[in-house]
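Heads up, one of the protein chains got dropped from this complex, but the rest are sitting where they should.
Labels run A and B following the written order; every chain starts at residue 1.
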Amino acid sequence: MAVLLSDEHRMIQAMVREFATRELLPIAADLDQHSQFPREAVERAADLGLLGMTVPEDYGGAGMDPLAYVVAQEELARACAGFQTIVTVNNSLVCEPILRWGSEAQKQRYLPDLASGRRLGCYCLTEPSAGSDAMSLRTTAALRDGQWRLSGTKVFVTNGAEADLCLVYARSEPEAGARGLSAFLVEKSFPGLSVGKIEKKLGIRCSSTTEIVLDDCRVPGENLLGERGQGGRIALATLDGGRIGIAAQALGIARACLEETAAYVQQRQQFGKAIGEFQAVRWALADMATRLEAARLLTYRAAALRGGGRPCTREAATAKLFASETAMWAAHKAVQLFGGYGYTQDYPVERYFRDAKITEIYEGTSEIQRLVISRHLLARS
Amino acid sequence: MDVVVCLKQVVDPELPVRDFAVDPGTQRQVREGRPLVISTYDENALEVALQLKDASGARVRVLTLGPQQAVSEAIRLALAMGADEAVVVDDPRAPELSGPEKARTLAAAIRRIGPADLILTGCESADWADRVVAPLLAEDLGAACVTFVSRIERWDGAPVVRRLVEDGHHLVEVRLPAVLSVTSDDSNRPRLPKVKDIMAAKRKPVHAWSPADLTRSSASDPGAGVEVRGVVVPERTSRCEFLTGEPADQVAALAQRLRDQKLL
Partner (left out) sequence: MPDILVVATAPEGTLSRSSLELVAGAHAICGPLGLGVTAVLLGTGPGLVNAPQALHQHGVARVLRVDHPLLTAGESDAYLRAIEQVARTERPEVVLISADTMGRDLAVRLAWRLGAALVTECFELTSDNGAVVARRQVYGGRAVASMAVTRRPAVFSMKPRSLDAPAPSPVAGTVEDLTVELEPGDLPTRVREVLREQSDVGLEDAQVVIGGGRGIGGPEGFAQLGELASALGGAVGASRPPADSGWVPLSWQVGQTGKTIRPALYVAVGISGATQHVAGVSGSRMIVAINRDPEAPIFSVAHLGIVADFREIVPPLIAKVKELRGL
């Protein structure tokens, strides 16, 4: 990996690793246990520049490239996957689309706050009847006297409880599907927006996942992001970056599994020796390491393409698919190698197991990723 | 206020034991292929300097001795943390020099850098740990000296520093210019560089000087007549006996051993 990372990348990696070790590792188990939002740690991360990593310095961000972003996200996820979810949503799903599609006024108004942690962002796309089939969403947006009125329910919104700024997709045009959608920047304080149900989840419990209810929510005309009818395009383009962030999350979780398991098997004794002496155990670790490295290279590749301004939809989907399945496989293996102890909360692998699962689901299920990849393959032939 | 912080780059002291080796030719630790880091307490010294900069606008310059490309990462990190400028005395022999030789070169470099009110170093280096550099710098530069400073209590008027002693602390008033060696403390945990500062570090000035450009004092040489006869990893007379089995067995075995030794 040293070959691909510049000095700056390695310095950022070292810094984020130190931050994660000092501030996240000691509290991760507790945060998970109590489903507690890590407010102080988020503020510290913001102070270090981790909440707006790819936002240019002119808008208060750190001006980093996508590869640096991936490196940092992996370090955060290694310590606490839930924390990393909070951070990656802010970066990939809110800052990025505003950067790419926002007007100058919108960028000036929102990016400095998002990058500095003064505001936290959330992404409102999914609805009760529109998950994988996101483009069929039904939240409506009607323009009346220069002001938009949004009505509908969004679900599974990460950071829903704490966010001040919501990127909301709604149907503003008569067309069905993607073409009928527009994207809106909705501040929590706008009348008609409320936080609904807060989900109790299997994993990534320190990040809140909520309903967002829009009841004739009033949104100023200038808060339309991009053009009318561009919402579908924005959503799909945004997902590319989002998927890279989730791939990085999966890398962190997989690495946590590998490191903890390697330490444990050298210590646990059965049949007169450390279980790390047994070939079956060694081979499992070798497989974990190999798959992790492959996943990392795929993720770095997608990030490098994105950093070069090149299309990366297929590569991002590939990375996300492979990395998330690797994380889930590694976590499964880890619990197995820890045996009975792996099933208890005394060791972190049960949390990794619960955290890993979501990476195969959100920001496009593995099934959707396969659809995206195969579509690219067949389009060529 | 002008502050100079002396940084030393050492082989990571947290290195696994199996990677530790002494080169019989140089009588020093083998550095080849080993990760290098800023010596532990030097980071605390840098943090103290940066806090002074935050509080009073002091200028912070860092100084290091060593083959330039080996020390560049340490310098870059120091600049990313907030130092304003760096000076590298590019000497490929640096890792083999004795403490007094290094101190003499550093003092010469500090004289060339220009008047400094405070010179900070770590209280001991993570490798050779002879604790000579700060006091020798003070003598060479004709400055006051306080070692094992945990924090600067007051910097205006007559500066006061907190010095760590065996059974607590002393508050010591210091006349400037002064050399302070810094020890770790809750108040001086080295800061993490922000992402944008890591990027900005590239743009800060780094001056490289050759040791030949410096005028070293010849007033005194505590290293003369001192020869390193050998640096050896001591032969273990007893190897560690590992107590194995289930925790209950290990505990029982340990208790038995302690009893045998009349420690229990």
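The working rule: a contact is a pair of C-beta atoms (placed from the backbone, for glycine too) under 8 Å apart; a residue touches a chain by one contact, two chains touch by 3 or more.
Because the structure is a prediction, the values reported are computed rather than measured.
Participant: Where does the absent chain make contact, in terms of the chains shown?
Facilitator: Among the chains that are shown, those touched by the missing chain are A, B.
Participant: Where the complex has a chain not shown, which of B:A70, B:I113, B:L164 or B:V206 is the residue touching it?
Facilitator: B:L164
Participant: Quickly run down the residues of subunit B that touch the omitted chain.
Facilitator: Answer for subunit B: residues 13-18, 20, 22, 27, 29, 40, 100, 123-124, 126-132, 134-136, 138-140, 143-148, 150, 160, 163-175, 178, 181, 183-186, 189, 219-234, 236, 238, 240-243, 247-248, 250-252, 254-255, 257-259, 261, 263-264 touch the chain left out.
Participant: Contacts of subunit A with the missing chain: which residues?
Facilitator: Contacting residues on subunit A, toward the hidden partner: 26, 263, 266-267, 274, 346.
In this text, only the chains that are shown with their structure count from here on.
Participant: Would you pull the subunit A residues touching subunit B in the complex into a rising list?
Facilitator: Residues in contact with subunit B: 7-8, 11-12, 15, 18-19, 47-50, 53, 57, 61-64, 68, 72, 269.
Participant: Quick check on the complex: what are the subunit B residues that touch subunit A?
Facilitator: Contacts found on subunit B: 73, 76-77, 80, 192-196, 198-199, 202, 244-245.
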